[in-house]
Every structure is written in structure tokens, then in C-alpha cells.
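A selection of the complex's chains, in situ.
By letter and in written order, the chains are A, B and C; residue numbering begins at 1 in each of them.
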Amino acid sequence: MALGIKRVRKKAGLQPGAMVFSGPERTHPVRISILHYADSRVDESKNVAVEEALMPFDRPGVTWIDLNGIHDTTLVETIGKHFSLHPLVLEDLVTTGQRPKLEDYGDYLFLTIKRISLTAPHKTLGIEELSIIVGRNYVLTFQETEEDSFTAVKDRLRKGTDRFLKSGTDYLAYALVDMVVDNYFAVLEELGEQFEQVQNQVLASPTPMTLRTVYRLKNDLIMMRRSIWPLRDVIIGMQRNESPLITHATALYLRDVQDHTVQIMDTIETLRDMLAGTLDIYMSSVSNRMNQVMKILTMIATIFIPLTFVVGIYGMNFDFMPELHWQYGYPLIMGVMFLVVVVMLWWFRRNKWW
Amino acid sequence: MALGIKRVRKKAGLQPGAMVFSGPERTHPVRISILHYADSRVDESKNVAVEEALMPFDRPGVTWIDLNGIHDTTLVETIGKHFSLHPLVLEDLVTTGQRPKLEDYGDYLFLTIKRISLTAPHKTLGIEELSIIVGRNYVLTFQETEEDSFTAVKDRLRKGTDRFLKSGTDYLAYALVDMVVDNYFAVLEELGEQFEQVQNQVLASPTPMTLRTVYRLKNDLIMMRRSIWPLRDVIIGMQRNESPLITHATALYLRDVQDHTVQIMDTIETLRDMLAGTLDIYMSSVSNRMNQVMKILTMIATIFIPLTFVVGIYGMNFDFMPELHWQYGYPLIMGVMFLVVVVMLWWFRRNKWW
Amino acid sequence: MALGIKRVRKKAGLQPGAMVFSGPERTHPVRISILHYADSRVDESKNVAVEEALMPFDRPGVTWIDLNGIHDTTLVETIGKHFSLHPLVLEDLVTTGQRPKLEDYGDYLFLTIKRISLTAPHKTLGIEELSIIVGRNYVLTFQETEEDSFTAVKDRLRKGTDRFLKSGTDYLAYALVDMVVDNYFAVLEELGEQFEQVQNQVLASPTPMTLRTVYRLKNDLIMMRRSIWPLRDVIIGMQRNESPLITHATALYLRDVQDHTVQIMDTIETLRDMLAGTLDIYMSSVSNRMNQVMKILTMIATIFIPLTFVVGIYGMNFDFMPELHWQYGYPLIMGVMFLVVVVMLWWFRRNKWW
């Protein structure tokens, strides 16, 4: 279900911290991958078991544990306990439909954001959760997707530009958020193109399908805005955070992401404003065409109704109707009717009815 | 009455603190139940008399007095006097239709919130008041419902997880508010499902009933928003309260409830935005179908009106109408009319009228 | 005039402090009544002359001078000079159409609020001004109404509950404001009932009168909101006032009135939101019924137009029309026409036109 309303449900009356996965049922295997980097060295292991993932590295650096498959609540709990996460964090990790938020638990930051994508074939808007936990020397990511969505960031790490490898966990968190925000641009561009198609259709030849596309676009923009709006507060929170986990250098980069978020919200609002105008044009186009049709048809009717009356007169069977016996009665009456038609057409023309 | 406007009435000119029950008249028996807990022991008594309820417990712990039936104003007054509540609090306890609010009276906190439910058979939105008074070692709850609505919380107490039993009155208050907010999710999910049904109907085959459902949903959302919006301030007030009645540990849990409230408000706004779009689609769908009907019918009329004119001509009784005497006049005129029909159909088709 | 726009006019270019009564012309006699109370004694005189009203009382307590009839500007000026009121206050006292406001002049507080009532027979919304001046040991009230509107408060004084009689001028001011706000509830309840009637009409059988009621209700709510909205600031101002004229005990009661004001504004907004929805339903109901009518009528027309064409054919006077001479030509053609009708009805049915 696209609205994400169903998934907001919590289990009324359960104690807080109770871990019940709330997303749609999934059974695909859980994947854990680990990336450890320091200075110029990068170690990567894919599809490792949870025990292996939690084994401590014997040298300093950043450890990134990426868990794909939050429906396995036991696994999430095991990892959570290892890093002593608060019960409320554990509950949030497995609850989908959350609002993006940032929470500072002292030893670690917990942030939830939304990944947005358009999935074929109908370019349906898909919204997935991504939870990031930023500790002093570890980063945990929790999500639920089919394919690995962090390829771009992992590639940058593997290529090993010094800046990235020398930075701390805050820069990795920034890189992940930045990637997600960059994806918003791609989705928005796609919606923007759809909007222009719809706009052209509306101005050229609108169909009921056009209206549905307008409606779908509108809802997509509402859903996007809902997912992105709170992100602003998350990023501002990270920038202003007095927590020692975020360095000043990274805060500068976060300001850049912040700018992008504002720009995206801006574009969404602009698109919504313009869509509203499109609806007006559509409504008026449709009623215009209908009016055109009705006008022409009614004109035809109006011309022939008086004529039918006239021929009706001479179809009467009165004994004494002198015109019937005139030699030129028939062509005369035809001429009169022709004249009536001409006059009516002229009158219609003068009143700009066609 | 669903709007809750009637119940806002106060008795103009009465002195403040005057206790007059303002809800719809009720006569079902008043139920008082008591729950006392400390460390790991839980004592519970149901349907006790008011004198028994007010007898002090001889050991420390939290006493929860749950009064169901605020129409018995004398009873409320007795309890209020026992705990030295302010006259304005007593007045508020028996006045339904209040706005959710939090008031700090030093020795105790007074909070009023709204319980929301959908009652069969028409899933009508029901809004009930719940007043909670949080003292140092007692919690009083006042409400007016048919069945016991605190089962979930009471069960958690009876099961006796240590955390709960060892916490103070603030945690109990949190648990009650949390349960109420969790219920909002359930109601909202139900409304969300109704919205999707309505949306599908509107896109497939809208009827006037669909419009009424849209209207009812809209009003339900307005009523929900009105009940939940002020709750935000209540919970923020509890979190920030400098009162010693709320501990820091509980404040963390309150932040969680706070998040849920924001998320619910968010979803309500999203639903309202989308409902507005649904109305546009409905209006346009209806006018579309009507236009379709009118177009086809008018086309039929337009085709036959000129033809009727033609047959009218040859129904005239002029003495001199040569065509009438041609041997093939009849089939000829029939052919001409057939041609006219074909031309008109072609013209309609070319102009995309069907 | 209900809008209260006419009365906003001031006399351009006059010096400030100029006293010109700006309400509609009135000539009914001015009434002054005095109430003096202290501890447990209450002295009351009705319809006294102004000289008597201004005679000082020889014992401590609160003096309340209630002037009904502000069109007598000389009288207002006499009283104003006696209590050394600022010229701008005098000007405001006799100018109707003021916005509710609170002004602190050091020795006294000046507040203007609005009394709202529904007057028979058409339940027209009436908005009257009430100005209150709160001094250290006196309260002055200025208004312009037919009957004594302070009966409820005066009765409470006469009954003489100790709390009231022992309180100062601030409590009296509170009691007056509370009474006015309580009246808003009564008016709002009445409007709420009218709204429900209108809502039922709209859902059952809307008439143009329904629309007018919606329009009137809408305007009434706009006028109420305009009168009550600034009251919030007035009461907040009184609560937060650092002036020694308002005691802490009274501030608690003012918070209660404040709550009521917020609740009223809330209900007004809710009603306005719902009224907007009502309009949509009305519009769609009307167009629905019209569509229904047009559809049925057009169907009748559509059925008979082709038939009329057919009978027109056999009314033609061609010499050679073989069908005319068939023995069963007449019943045959009647049968054919019957068949056409049946087919058309079936087709209409299949397309859900009725």
C-alpha cells in the first residue's frame, strides 16, 4: 500500500520497547555486511553471520555494519544489545512508517530517514526506511530492500580517497544521508518530467487519464513532502548538535545537504502550485469542449425545428388552404425556408456562436 | 451528537467551581476500582465503595483510583475534597467537551485528554474524555465509558514486570497516555482503509454515497485533529515540567509518545490533503459521465431532427410537387437521408465526439 | 447593521480625545446603578443621578458603577474626569466598533470586550461593546443595551458568598469577563444546532434557502471570530500583567477563562471547516439532482425523436410507396417501433443511465 498509513500502526497497550516488526511480511534472507576502514586500508566482508559481525576489530578505525532485513527482530535485538542501544531505539528500528527523526542518546546518535524511489512498471512511488546509528567508532545501518542500495558509497570507500578513509563516523553518516538526498533529486526530476507531459496534454487534448495522472502526481508530491519535511530538522539537529560525535568539518558538509533539502522542498511546493493551476486548465478545457459540442448541436436543432413546423403546416388536411393550390407554392415555401436558414446563420455568426 | 459542540456549554453566570455534569444523561452504575502496587506486589479491588477507596494504604507505593462514571458529581466532589483538589479542577472533571490540557497545581498535575474510538455499526467516531490527576503517590482517573478501557495497562501491572512496579506515578500516567495515543493509530488505520476504499470507488464508479463518505471522513479527520492537536502541548508540558512529579527517565518515554503524536498529526494532514484531491476527481468524474450521456443523446437527436424535416417536406399537401410523382422518389429520398446520416456520423467521428 | 463596519468610522482630522458617539442613534434613558460591597455587606442603588454616583463611600470596599447608555457623552465625560481617565480612554468609551483590547494606564486598567447574543425572531447575531475600567477600589462598566445584562453577576453579589465579597476589584472584573465568555458558549451552541439542521437538510433535500443559511452561519462565525480572537490577548495581558491591580489568586481564575476562549476559537474553526464541506455537498447535491432530471427527460426525448421520424416517413405523399399498401404495414411498423423502444431502453439500462 502506497500511503504508508497502514504501517503506522503500533500495538496498542504493549509495553514500550516491545519489538514487533510492523512492515509488510517478508521472508527474503537477511544480509549482513561489514566494512572496516582506517587511514588507507579497507576491509570488507559480505553476508557474514551475526557473531562474526560483532567480533571486535583489533585495530582502530571505523566499523560499518550494514544490516539488510529488519524483519528478523531477533537479529536486530542481538546487535542492539551488543551496542547497548536503548529499548525505545530497538522498537523504532523494527517499526516501519516512522517519521524521520534524530535522537541523541549520548554515546550514539540515532537517525531515521526515508529512501524514495520510483519502481517500474508504473513508476509507483516507493518509500523505504533507513535507520542509522552513529557511535564513536562504529556506524550501524538498518534497512529492508531487495538489492544493495549503498553501492555508490561503498564504491567511494573501496576506491579509497584519503579524505573519506581518514574521516570519522560522522563523515560516513553524512555520505549516507547525502546519497539519499541526491536520490530525491532523481525522483523529483522524473516527477517533473511527468508534470510537463501532463501539462502539455492538458493544453493540447486532455483526457480523463490526464486527470488521474494529475491526481497521482499530487499524491506523490504529498507523500514526498511528508517524508522530506522532517529531514530538515534532522540535518539541522546534526549540524547544531553539541555532541562530540559530529566534527566541525563535517558540519560544513551537512550545511550543503541542508541546502539541497531546502531546494527539494522548494521544488515540491512549486510543482504543487503549478499542478493546482493545471487542474483549473483541465476543468475549463473539458467544459469548453463540451460547450462547443453542445453549441453546434443545439444550433442544428434550432435551425430545423422552425422548418419542421413550417412543413408541418402544409401537411395539414384543411379543406381550404389556398397556398396548397398555387402553382409555385412548393418552390416558394422552399425559398422562404432557405431564407430563414440564411438569416439564422447570419444571426448566429453576428453573436459569435461559431 | 458527534460534533461535541453541544457539550461545550457551560452554565452562564454560575460561580466558577460549580459542579454540573454537562455530558449526555447517563444512569449506568458508577464503578470505582483501586490498584495499589509497590516493588513486586499488586493489590486490586473492583467496584468498591467510595469510603473504602479513600482509606489510606499502610505501606508505601502507588495507589491508582479509577472512577468510571463522572455523572455522579457528589462522588467526584467527595474524592476531590479528600485529595484537596482546586474547585476549578472539580468543575473541569465533570465538564465534558474540554480541550486537552495540562495544569500544574504544585502538589499534583491535572491533565485532560481525549479517547477516540470507532463504534459499530457505522464506525461512528466516538470521542470520550479522560481526566488524570497525578499526585506524589496516587493517580486518579475519571472517565465515562461502558466497559473498562484500561484493561491493557492493568494487565501489564498484574503481570508485574519489575520496571513498571518500581516506577512512580509519572510512569503510570505515561502508560495511560501511551495507551490512548496507541489507540489513535488504530482509529487512523481504519480511516486510512476507508479512504482507500473511497479512492478506489472514485476512480472506478463514483456514486452520491461516495461523496457522503468523503464528507464523513473529512469531518472525522477534523474532529480527530481538534482532539489531538492540543495533546502535543500537554505532552511537551509534561516533558519540560520543572515539577518534581516527572522524573527524567519518564521524560524520555514521553518524548517517544510525543513523536507518535506528531506522526499522527502528520498522517491526518496527509489524509486531508488527499481527500481534497479525491473531491476534485469525484466532481470531474460525475460531470464527465454526465457529459458523455448528454453527448450521445444529443447526437441521436441531431441526426434525426433534419431527417424529420425532410420527411415533413414530402408530407406537405401542395398540388404541384413533382418529386412525389417520380417513380423512384421514395427510394431516392431514403437514400439521400441515409447519406446525410453517414456524413454526420463521419463528421462527429472526425471531431472526436465519440 | 450586523457587520459593524459602519461603526468603525472615526471623524477624520478631529483631535484625538474628541468625544463623539459613533454608534447608531439612541434615545432611551441612561441608567446608572451603583453597587458597593465589603466583607459581607452589599449596598445597591438603581437609577441614581450622576452626582450621587460619584459621592465617595465612607467605608472601604469595592464600588461598582454601572453606566448603561454611552450615547450620553457628557455623562461619560463627567465620570471620566472624576476618575481622571486619559482623553484617549474617554474617546474609546463612546466609540463603538472597537477591537477588544487591554490598556494599562498605571492607576487603572482599561478593557473593551464584546458581548454577543442572538436576537429573535431571526436569531440575528448582535454584537455589543462592554468597556470595563478597573481601579484600585472601583470598577466602572460602560455599555449600551436595552435590559440589564449583569443580572447573573449582581445576583451572585447579592447572595453574598464570602469569597466574592472579600475579593478585590480584579475578581469582579474576572466575574464580568467570565459571564461574557460563558455567553459565547450559549451562542455557539445555538449556531452549532443550526449547523446540524443545515447539515441534515443538505444531506436530505437541499433548497436555495439552505445555502443562504450556510452563508449566514459562515458570516456569523466570521463575526464571532473577529470579536473573540483579540480577547485572548486581553486575558493573557491581564494574567501576565505586572500591575498590582491583578492578584495571583485571580490570575488562576483568568487562566480558566483563557482556556474557555481557546476552546471557543477552536470550536469556531471546526465549524468553519465543516461548513466548507457542507457547501461542497450542497453544490454536488444540486447538480446531481439536476443531472438526474435532465437525464430522464433527455431519454424520453431520445426515444421519441427517432419514432417521430419513422411515422413521418409514412406520412409522405409519394405516389409509389409500396409499404403503405401492404395489409399489415401498419401493425408491422408499430411493432418495429416497439422493438426500437425496447432496444433503446435495454441499452440505457446497460449503460446505467437509470
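Simple rule for what comes next: a contact is a pair of C-beta atoms (placed from the backbone, for glycine too) under 8 Å apart; a residue touches a chain by one contact, two chains touch by 3 or more.
Since the structure is predicted, the reported quantities are computational estimates derived from the model, not experimental observations.
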Number of identical chains forming the whole complex, with 3 shown: 5
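The working rule: only the chains that are shown with their structure count from here on.
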Topology of the chain contact graph, where touching chains are joined (line, ring, star, complete, other): line
Interface composition of copies chain B and chain C: same or different, split at half: different
Distance-to-centre winner among chains (Cα means, whole assembly as reference): B
Maximum centroid distance from chain A, chain identifier (CA atoms): C
Approximate Å spacing (C-alpha centroids) for the pair chain A, chain C: 43
Centre-of-Cα separation between chain C and chain B, whole angstrom: 26
Multi-partner residues of chain C (each touching 2 or more other chains): 315
Complex contacts: residues of chain A adjacent to chain B: 1, 3, 5-6, 8-16, 86, 88, 97-99, 101, 103, 208, 211-212, 215, 218-219, 222-223, 226, 279, 282-283, 286-287, 290, 293-294, 297-298, 300-301, 304-305, 307-308, 311-312, 314-317, 321, 323-325, 327-330, 333-334
Interfacial residue positions of chain B with respect to chain A in the complex: 151-153, 155-156, 161, 164, 178-179, 182-183, 185-186, 188-189, 192-193, 195-196, 203, 252-253, 255-256, 259-260, 262-264, 266-267, 270-271, 273-274, 277, 280-281, 284-285, 287-288, 291, 294-295, 298-299, 301-302, 305-306, 308-309, 312-313, 315-321, 351, 353
